[in-house]
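Only a single protein chain was left out; the remaining protein chains are all shown in position.
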Amino acid sequence: MPNSFGKLFTISTWGESHGPTVGVVIDGCPPRLPLTEAEVQAELDRRRPGQSDITTPRKEEDKVEFLSGLFDGRTTGQPLAMLVRNADARPEAYAEMKEKFRPSHADYTYQTKYGVRDHRGGGRSSARETIGRVAAGAVAKKILQLAGPVEIRAFVTHIHHIAAPSLAHFPTLAEVEASPVRCPHPETAAKMIERIKEVRAAGDSVGGMIECRVRGVPAGLGEPVFDRLEADLGKAMLSLPATKGFEIGSGFTGTLLKGSQHNDAFVAQRGRVHTATNNSGGVQGGISNGEEIVFRVAFKPTATIMQAQQTVDLQGKATELTGRGRHDPCVVPRAVVIVEAMAALVLVDHWMRHAAQNRTFKF
Amino acid sequence: MPNSFGKLFTISTWGESHGPTVGVVIDGCPPRLPLTEAEVQAELDRRRPGQSDITTPRKEEDKVEFLSGLFDGRTTGQPLAMLVRNADARPEAYAEMKEKFRPSHADYTYQTKYGVRDHRGGGRSSARETIGRVAAGAVAKKILQLAGPVEIRAFVTHIHHIAAPSLAHFPTLAEVEASPVRCPHPETAAKMIERIKEVRAAGDSVGGMIECRVRGVPAGLGEPVFDRLEADLGKAMLSLPATKGFEIGSGFTGTLLKGSQHNDAFVAQRGRVHTATNNSGGVQGGISNGEEIVFRVAFKPTATIMQAQQTVDLQGKATELTGRGRHDPCVVPRAVVIVEAMAALVLVDHWMRHAAQNRTFKF
Amino acid sequence: MPNSFGKLFTISTWGESHGPTVGVVIDGCPPRLPLTEAEVQAELDRRRPGQSDITTPRKEEDKVEFLSGLFDGRTTGQPLAMLVRNADARPEAYAEMKEKFRPSHADYTYQTKYGVRDHRGGGRSSARETIGRVAAGAVAKKILQLAGPVEIRAFVTHIHHIAAPSLAHFPTLAEVEASPVRCPHPETAAKMIERIKEVRAAGDSVGGMIECRVRGVPAGLGEPVFDRLEADLGKAMLSLPATKGFEIGSGFTGTLLKGSQHNDAFVAQRGRVHTATNNSGGVQGGISNGEEIVFRVAFKPTATIMQAQQTVDLQGKATELTGRGRHDPCVVPRAVVIVEAMAALVLVDHWMRHAAQNRTFKF
Partner (left out) sequence: MPNSFGKLFTISTWGESHGPTVGVVIDGCPPRLPLTEAEVQAELDRRRPGQSDITTPRKEEDKVEFLSGLFDGRTTGQPLAMLVRNADARPEAYAEMKEKFRPSHADYTYQTKYGVRDHRGGGRSSARETIGRVAAGAVAKKILQLAGPVEIRAFVTHIHHIAAPSLAHFPTLAEVEASPVRCPHPETAAKMIERIKEVRAAGDSVGGMIECRVRGVPAGLGEPVFDRLEADLGKAMLSLPATKGFEIGSGFTGTLLKGSQHNDAFVAQRGRVHTATNNSGGVQGGISNGEEIVFRVAFKPTATIMQAQQTVDLQGKATELTGRGRHDPCVVPRAVVIVEAMAALVLVDHWMRHAAQNRTFKF
């Protein structure tokens, strides 16, 4: 099931950029969770295009409609399906893409794999697919908020060469949302916005990095071997469009430390075991240790640029293509919401898996 | 199934460091594949401890025994089970670890999750678990060799601060195996070995990075949304002990490029579509595009060091622990074989998934 | 994923009797399949309530809407989502059921399991859930028709005590559809209809049996151990509301034969291996042998009857309940379409699984 994610809290998404709808069905949702459309809509609104002058001007209301699984304001334990209708379809803007493969897009690989593709706006490879993830992520976040509370906060640390100073505190949602670029360091945010506007003016694009922190996760989530918490978080992030890298805790930089510097000493604090440092990023042996979970994701520059590019057509002949349509010159700020959604989905799923094996029976 | 990996070519591993055996069963193996124990043993020998003076002196023959699934030298399509007996068990060396949590190991998280743990040598969290992966990987490699041929070559690029120059050609196996540190650049390899010996002498440890290149993969492998090829490769690598990061193609560095620099122009060559550059790392929209697949994995320094470290005991009281037992001061050289094994497993699985959806029926 | 079925051709259904919609998403659908809404609608029309005077008078158009996965009249290999809106919702008819558990319905078990339930019309336990199965089954049937052609024909053999004579030929669709009771033996069909009208007049209900035959299936589908073709067909049928039994080939009656009578001798016919008899029902060792697949399913009498019944309420106090709402006095005739749909889903899934393991690589 290539379009499903999660073992016990499972989401299946559907939909294309310019098809009738995008949607998601959650299977395995715990019953009795209080839930409103407004709570899901709030997350979709954070993801929505056209939020600010640094995102795509594509106009989409992205209004969620609940299709099943709710009764008297609570989940019933049955599948919870939600959809959003695609409103602003302008397929004529994409006619050229029917014949030519856009560089660093999925056009060529889809065509080769399936022998057919919905070329309009990238079809299934469009980031509109993530609407279903964000809607399901809103449900997962609600669960975590009531269960922990677990707080998940993603934010932009790098845009192109502009890097935010490392953050001493766990940022508030307000700090992140204060700027359309979703970097909680105001001066850096201002520079990032400027850079994005520059590249857009040049018909170019940039990428960047997102850091995600999670606090309130109990020790014990994650599985020892293949389904380590960092492996599933990594897969979740690398399944997002435009991602090229993932690291947890000390990450790639940790390779520059010796063991004596990298190891996180255990300390007893307030009757609980903690670690003095957090190079582990909150996960040891694949299992959460109760510390803050910290990971980072790299996003490449948007593939669509408003410049002439060399490519080939359906017949394999050399040609040229200039980007059209409405695109973000930088997808990173909007991806913040999607990173949070995916993290929430992984955590709820592992929480249920942990309980199944370790809490069902008492010996 | 936390101890299983792969959807159609599925492996399930079992075993602990100091239990009776470690093993693996492959479910879904294609029938009629010619296979010998010697072919599997050859890969296990590359992974085996005690290969050189920079690895652990633990003496293990790691002799594979086939348990099922072979008949007249060919696979039958039935489960192929293999095991290795643990020979050099010295549990007395681990008595102290019963009571104390080793920093940056899995002791604390296992104890918290399960309420019980096999403390001897790390139990299930020991890297001996990867024996099953390497044995299964040998089978996957054989399949790829006959099917493509697909070649998978991993090698060490960084140990601590020592970095190999970037490699212009696809290295041969002989070049990689020429040095015990498995860096195909001889001068750098010599420096790496020296560094490893230094840290071992100091009772310390170091980490590093592995690059893996794969050539001969046809376009079309990988799924569009959650099971993107890079997402499954990332999960595979992040499921290995001691990994902290994964990147594909341009990776984290790619965030410093603009779209106009990063995009891989399509070109027609010898009747086939290629890309002029390979920032995509061989995967676009989650699907292989026929170019070389290139990814990198970060490994932290070995957690076990021969120095006194601050920790807590089972009762949560502060105490001190000094590493004992026989350990690699640097796991990266031996991990090369495991990285290749996991890459092979991912590719065979996706090849079968691709064929199932796109080659079963013709419309 | 309790609401998903199939490993490679996977369907996930959602929806309740009186919620906004019922629907389904197919994941893993082969690309380039020509498909129209009309083809799906035709199967839904066969399942629809209000078709004749022996079914429920509930008026539902059950108009299918495609949500994704189609482009230019062909599947794209991406998720194919479809929904039907619930039109004739009369929740007031169900007020009493909020407080009282209907005997032999799912009310008590849902309430106990989830601590909440959508009581309106049975909620998720309503047979309206099967709309998604029938819609997905229509797609699977289309695949089988183009691939084989494989023909699937289910029909009613028993209603209450009335049994049709055993059928010498593979019945045509027209023969089955000739009567609203879907028994291809006209005289028996007439008696069955009469019986159903009798019990309805008495406010009572009856059950019966369906036989399903499949021809054109190649040898080789099915897996040797747990996922035997008959095991997956059995699970598919026993997952339908109101089913109490499943048998294949000689079934329960086969226990009365000796091995020398029961064994199906192999014979060579027209250059192919056949069996002289078909007590195996087309499956040997879990794998199709190319003969006709024949199985039977038992359906209990409809639980809802228009008579006073003893039951308990939410507080566990004894009370009485008389069925209301609009119900089929016998679900068997409409279940014929659903049995065919489930059989089609199992076969397409196993066809893809077979190809994945045995046709991807050639050794």
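Per-chain residue numbering starts at 1, and chain names A, B and C are given in the order in which the chains are listed.
Going forward, a contact is a pair of C-beta atoms (placed from the backbone, for glycine too) under 8 Å apart; a residue touches a chain by one contact, two chains touch by 3 or more.
Remember, it's a predicted structure, so these values are computed and weren't measured experimentally.
Asks: Taking the full complex into account, find the residue in C:E43, C:E151, C:E247 or C:E340 that is in contact with the omitted chain.
Replies: With C:E43, C:E151, C:E247 or C:E340 as choices, the missing chain is touched by C:E247.
Asks: Among C:I287, C:A335 or C:V348, which one touches the chain that has been omitted from the display?
Replies: For the chain that is not drawn, the touching residue is C:I287.
Asks: Any idea which of C:T21, C:Q41, C:T311 or C:T360 touches the chain not displayed?
Replies: Missing-chain contact among the listed residues: C:T311.
Asks: Counting contacts across the full complex, list the positions on chain A that touch the omitted chain.
Replies: 8, 28-34, 74, 77-78, 143, 146-147, 224, 351-353, 355-361, 363
Asks: Determine and list the chain C residues touching the chain excluded from the picture.
Replies: 2-5, 13, 101, 103-110, 112-115, 124-125, 129, 158, 160-161, 199, 204-209, 219-220, 222-228, 230-232, 234-236, 238-239, 241, 243-252, 254-268, 271-273, 275-276, 279-281, 284-290, 298-305, 307, 309-312, 316-318, 353-354, 358
Asks: List every residue of chain B that touches the chain not included in the displayed model.
Replies: Here the touching residues of chain B are 1-4, 10, 12-16, 19-23, 25, 27-28, 31-32, 65-72, 74, 76-81, 83, 113-118, 123-124.
Operating definition for what follows: only the chains that are shown with their structure count from here on.
Asks: Mind having a look at which chain is the central one, using mean CA positions?
Replies: Closest to the centre of all protein C-alpha atoms: chain A.
Asks: Can you give the whole-Å distance between the Cα centres of chain B and chain C?
Replies: Their C-alpha centroids are separated by 45 Å.
Asks: Between chain A and chain B, what is the separation of their C-alpha centroids in Å?
Replies: Going by mean C-alpha positions, chain A sits 26 Å from chain B.
Asks: When the C-alpha atoms of chain A and chain C are each averaged to a single point, how far apart are the two points in Å?
Replies: Roughly 39 Å, centre to centre.
Asks: Where does chain B touch two or more other chains at once, residue-wise?
Replies: Correct list: 224, 353, 358.
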